[in-house]
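Complex shown without one protein chain; remaining protein chains in place.
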Amino acid sequence: MMQPRLAETLPWQGWRMHTRRDDVQDMIALVAQALASDDTELLYYGFASGDGEDSGAELARELVAVTMDRTQREVVWRFGRCDADPREKSPQAYFSSPVSTPQSGMKVYPEKSPQAYFSSRLLALQSGMKVCPEFPSLASQYPGALWIEREMWEKTGYTPVGHPDLRPILHPEKFLPDPVARGSGTFHLPLGPVRADVTESGFFLFDTIGEQIMHMQPQLFYKHRDMEKLAVGMTAEDALLLAERISGTSTAAHATAFCRAAEQALGYRPSLQNERERMLFGEMERLYNHVHDFSQLASATGMTVAQAQFARAKEELLRLNAEVTGSRYLRGAVRLGRSASVDWERGTERLTAELPAIDRRVRRFLRLLLHTPTFIDRLRPTGIVEREWAKSYGVVGPVARACGLAVDARSDCLRHLYESTGHACMTAEDAFGDALSRFRVRVREWDISLHIVLELLPSLGTSTLVETELSQARGKGIGVAESPRGRVCHVLFCDNGKVVAWGIRAASAWNWPVFGLAAANGNIQTDFPIIDASFGLSYAGLDR
Amino acid sequence: MRAEWLLSGLASGRVTTTYPRQREQELSRRRWNSVPTMNGPCSDTACRECSKVCPTEAITRVEAQRDAALRLDVGACIACGRCVDRCPEGVFSWAEAIDRAEVRKERFISTMEGGADQ
Partner (left out) sequence: MTADHGIPADWNELEEQGMGARLARYFGHSLHIRHIDVGSCNACESEVLALSNPYYNFHRLGLFFTHSPRHADVLLVTGALTQAMAPVLRETYDAMPRPRLVVAAGVCALHGGVFANSSRFVGPVDSVLPVDAYIPGCPPNPYALLRGLLKAIRSREEVKSS
């Protein structure tokens, strides 16, 4: 089979890509202005090199924001340089900007006293932080950047001026959040980092009155492994192994996003065959992840038969993954600049033989669940994400689609492939943004993913291995893929085939800040496991 | 509704593995890339491909001996499969025993004398 080479790097076919350099003040203003529109999304925001001056490169002081305008079909890279001008300002200056902003999502963030700021600043200084220049905060206008700017501040020392909630985020062993709601009758319930059952490590602080959750603050980054810095100096091929281990259950999505970024940066053009395979792996991943989420939700609502049946289906899907690619978690399936070493004849045979049976069983139990009043009642008004929060926090994935936002990386950058399978971006029919809407979105996505897998299979055939020497070029690239949890985005700067700087925004990085709001939104403590399961967030993806 | 749940649960049958009682039958059906193993000596003592491509230095050439020996530490292996793919002699393959576990870490290390002509 002839491998068509497309004129442009394939995932962004038909899109324009601009690069703009502005004064950092203008840049933040322009980004905030663009984000006010409904069709623009923030793909990446952060310093080009996450570790400030240590990396030495001229990238160190470059603030990068990559935005995507869906209607114009353009991706804009915006750079703003923070000049080294460490003017010391009085601490009051950090609080001169209004703390309460029109976005309703901001209302729960209390005004921090200058004393609290000082103590946190002192802590940060003790952990070896530098006093560095500043830049205008995007988070004061776009709350989606709240956690990102805290992380940037702590990693580089560059201060986002006007940030409404500037506290250390990366060192939970030294700094834990303070309770917010005080007064008689309030109780503070710390939970974690070692929590019930088999889960990842994270800390939650609940402020409660009786059963009611008044306020909930997640403190993550217990598992921060500093991957972006670790990759500096590696070849792109070695960094791919790291990318596969950002979040194990989103291996294929992260590997795909990383490969797309690296191929763009290194000037290699992937073939259509390549992209079809990656899409297939992405859907196989979505299948087992969604079944896992069904199982967790059934467990949280006490539906043990459903839990066991979905766990069984997950195991069958994992075994199927291993039979097709060798790895239960699709590791090594997505490769840089070449197609997977998979025997597609055998793979197609196995998938077409086993998927329909698994599908029948999963569907039977999904139907039963949707007709079980005790299950529906527990999910209906639980963990509501308001639509305006979803927009202003840049929420992605099933959580966003359950609010009625048409956010899907597959229909953005791979539209021709996605729509050739007869599907478009879907949103919930009853977009209430609650746990049931999220469950229903996943139920529909199960159908769609299954169709895509079965439809893509005949077009794969036996793949010819295209060995390519990756060029020694210097460049930047952005890769986007839709993981089961939402859009993942990788930004990569390469020089001489080596990684100079790497930025990761996993789906969970956008969804975590909203999780605390949704958990406190009129819910009681016993709702928490359900909200947790219905969000299906990854700790590892955010922590990196 | 309750009856339907009960029947659906019972009707889907029993799938539980007999592991560890019938370990061999159970594992022979699984071709999972778990950890690599070395099948035989490597005749090309000058070749360093495997140790070069290994990302975690799980494969090393022990140069101290007269003929360079290959040393594989499964305890440091991330199962990337590069050694299996790249070795020109096919020294490495995926282990059939996918349930590897040891009480002492040293037992993960295996060595293979180099040089077939020896």
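By written order: A and B. Residues from 1 in each chain.
Here is the rule we use: a residue touches a chain if its C-beta (ideal position, glycine included) is under 8 Å from a C-beta of that chain, and two chains touch if they have at least 3 such contacts.
Predicted, not measured: the structure shown is a model, and the values here were computed from it.
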| remark: Where A:Ala139, A:Met214, A:Leu242 or A:Leu320 are the choices, the one touching the absent chain is A:Leu242
| query | Among A:Glu173, A:Glu211 or A:Glu388, which residue is in contact with the omitted chain in the full complex? | reply | A:Glu173
| field | Residue numbers in subunit B that touch the chain omitted from display | value | 14-17, 19-21, 23-24, 26-27, 30, 32, 34-35, 37-38, 55-56, 73-79, 95-105, 107-112
| note | Listed in rising order, the subunit A residues that touch the chain left out are 171-173, 193-194, 196-201, 221-227, 229-230, 241-242, 245-249, 251, 292, 308, 311-312, 314-315, 318, 328-329, 331, 538-540
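Just so we're on the same page, only the chains that are shown with their structure count from here on.
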| task | With chain centres taken as the means of their Cα atoms, state the distance from subunit A to subunit B in Å. | result | 32
| message | Quick check on the complex: what are the subunit B residues that touch subunit A? | response | 1, 4-6, 8-9, 12, 15, 30-33, 55, 78-81, 85, 94
| remark: The residues of subunit A that touch subunit B in their complex are 238, 241, 245, 303, 305-306, 308-309, 312, 319, 322-323, 326-328, 331-332, 341, 361, 364-365, 368, 371-373
